[in-house]
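Here we show just some of the chains, and they stay where they sit in the whole.
Chains: A and B, in written order; residue numbering restarts at 1 for each.
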Amino acid sequence: MSLPLHLRNIHLPLGDQRTGRLYGKDVLSVAQFTRDDLEYIFGVAEAMRNMVAHIGTFDLLKGKILVNLFYEPSTRTSSSFAAAMERLGGSVIQINDVKYSSVAKGESLPDTIRTLESYADVTVLRHPETGSAAIAAQYGRKPIINAGDGTGEHPTQALLDLFTIREELGTIDGLTVTMLGDLKYGRTVHSLAKLLTLFEVRLNYVSPGILRMPAALVAQLEAKGRRQAQYDSLEPVMAETDVLYVTRVQKERFEDLNEYEAVKGAFVITPEIMQQLRPKMALMHPLPRVGEIAPEVDNDPRAAYFRQMEYGLYVRMALLAMVLGKA
Amino acid sequence: MSLPLHLRNIHLPLGDQRTGRLYGKDVLSVAQFTRDDLEYIFGVAEAMRNMVAHIGTFDLLKGKILVNLFYEPSTRTSSSFAAAMERLGGSVIQINDVKYSSVAKGESLPDTIRTLESYADVTVLRHPETGSAAIAAQYGRKPIINAGDGTGEHPTQALLDLFTIREELGTIDGLTVTMLGDLKYGRTVHSLAKLLTLFEVRLNYVSPGILRMPAALVAQLEAKGRRQAQYDSLEPVMAETDVLYVTRVQKERFEDLNEYEAVKGAFVITPEIMQQLRPKMALMHPLPRVGEIAPEVDNDPRAAYFRQMEYGLYVRMALLAMVLGKA
């Protein structure tokens, strides 16, 4: 493939690089990455973004096969990985209905992984049990990418969240990131917070009292020198927030429904709230949303949540290319 | 790709035509097409037919991704679109089990469409609610193709039905089209009848009394000057019928089962009936059939229903190429 003229000067860290940083490795946890790794991944992801914008697709992974092994449903994540693989010229074998498969007949995860590896080059695994990605990686000979294992990790979501901040605001260092909503049970905000310790950021946590960020995690970030503060409402931090990361406050989390009714309005983003936020900032959400951001906000240029999905494509393209030694 | 010699002189309206008739547009309803549009689409569909016959496949949509988003099952339609995309060198992300996905968690159709659009170039949507394709198109930035929305529209079925008539009989103008069976609830016959108003045809409706073509639709075609007539049995129109379009009479439509038993035999096509039909005509059915055409008829050269499926492939290839600016 010869590049169009205006792309010839773009530095693309692509090609056959079997000595590359992630070549042949698994992607299991945000804890495995250094800041250098992230810069490298984001550089590749940005190259992917340019390539998709200008060429649409290219055959970097032609002939490679991804097994998308989903023990629990996640249309969003599985189709994002599928599109990433297909945009790189590779093929996808989608395994959704694990309940119907031999897995349901009692086959162990290690056996399933080793069987599917006979056909494929890389496995993306979504599993309801924490630690299952690590088990899969232990038995598999080929790269495993963790696409969420229970309440454990969902590292590619955290990477795409971080890449979104970088693309939307040009930098990560120096920013104030405010996390809003259910900070107790949200796997997404936990992983993102951990990853943000690699950067010079300030963190605000805004949540109902019963859905606070876990103390252990706060302590862990404290130890890394991050400035953190907790709030009951968004108001005090509106003016300083560069990134507002919204998550859903689920009714089911509340024993006392009166308590839920009392707080829920405080965690819905409306055009009125947008007016009070900084003119340059990013409003993010892992999606799906069910009411926590009003649809009227969607056309606000600061509403980054649909672009966030798109950035996910580029990050996953980068990871697939890297673990297969092509970036 | 260089064409084989015998294809060099075929006029193929293919190539990069971003100014083309349907480029970037949605396909939502039969009402959106003029007769000119249809001629153009059928010209492209015929080119596709030639290409498939002589080359099998070609890379017109290489690198493009179709999301096949089915909120209700339809193996036939979804696999037809998938094959159309793949025969053009594109890729398909199949989303069948919407009940398992975030959609089931309460995500709105506009959010789902915008999310999937981050990964894909075109969306084919099947949805149980009338009007949902229009909603999807309103929020989506990329082309939406309606693959059936409730009792609403199923435009690609009507287009393939019309293309079948054209391919089987060489023309549409001047024909007598007889529709048989359940004309009250059949979405297929309604859409086809509407589309036929763009041509000089005569329409016969043969159905049990309780399953007549809706009066409003008859009036609408009347206003366009089409000649229409209603019958209780096929006999009076056998000799004049050029196209016999059969649909299923479902037992469940009858409150009085005696009534069903009394009429059902009158709406089954047998070799005896085929003997009384014209030697050159087309017997069509949207499939699946369950008894309304006897299997003994399958080998009759006038039995067009399996070829009808195949024509669907070419029409859908044409539509995909056109909305993506390649035809």
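One rule holds for everything that comes next: a contact is a pair of C-beta atoms (placed from the backbone, for glycine too) under 8 Å apart; a residue touches a chain by one contact, two chains touch by 3 or more.
Since the structure is predicted, the reported quantities are computational estimates derived from the model, not experimental observations.
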Full complex, copies of the single sequence (shown: 2): 3
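Everything below uses one rule, namely that only the chains that are shown with their structure count from here on.
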Length of the line joining the C-alpha centres of chain A and chain B, rounded to whole Å: 40
Complex interface listing, chain A residues touching chain B: 55-58, 73-76, 79-80, 82-84, 86-87, 94, 96-97, 287-290, 295, 306-307, 309-310, 312-313
Parts of chain B lying in touch with chain A, wherever the complex brings them together: 62-65, 67, 91, 93-95, 97-98, 100-103, 105-108, 110-112, 114-116, 118-121
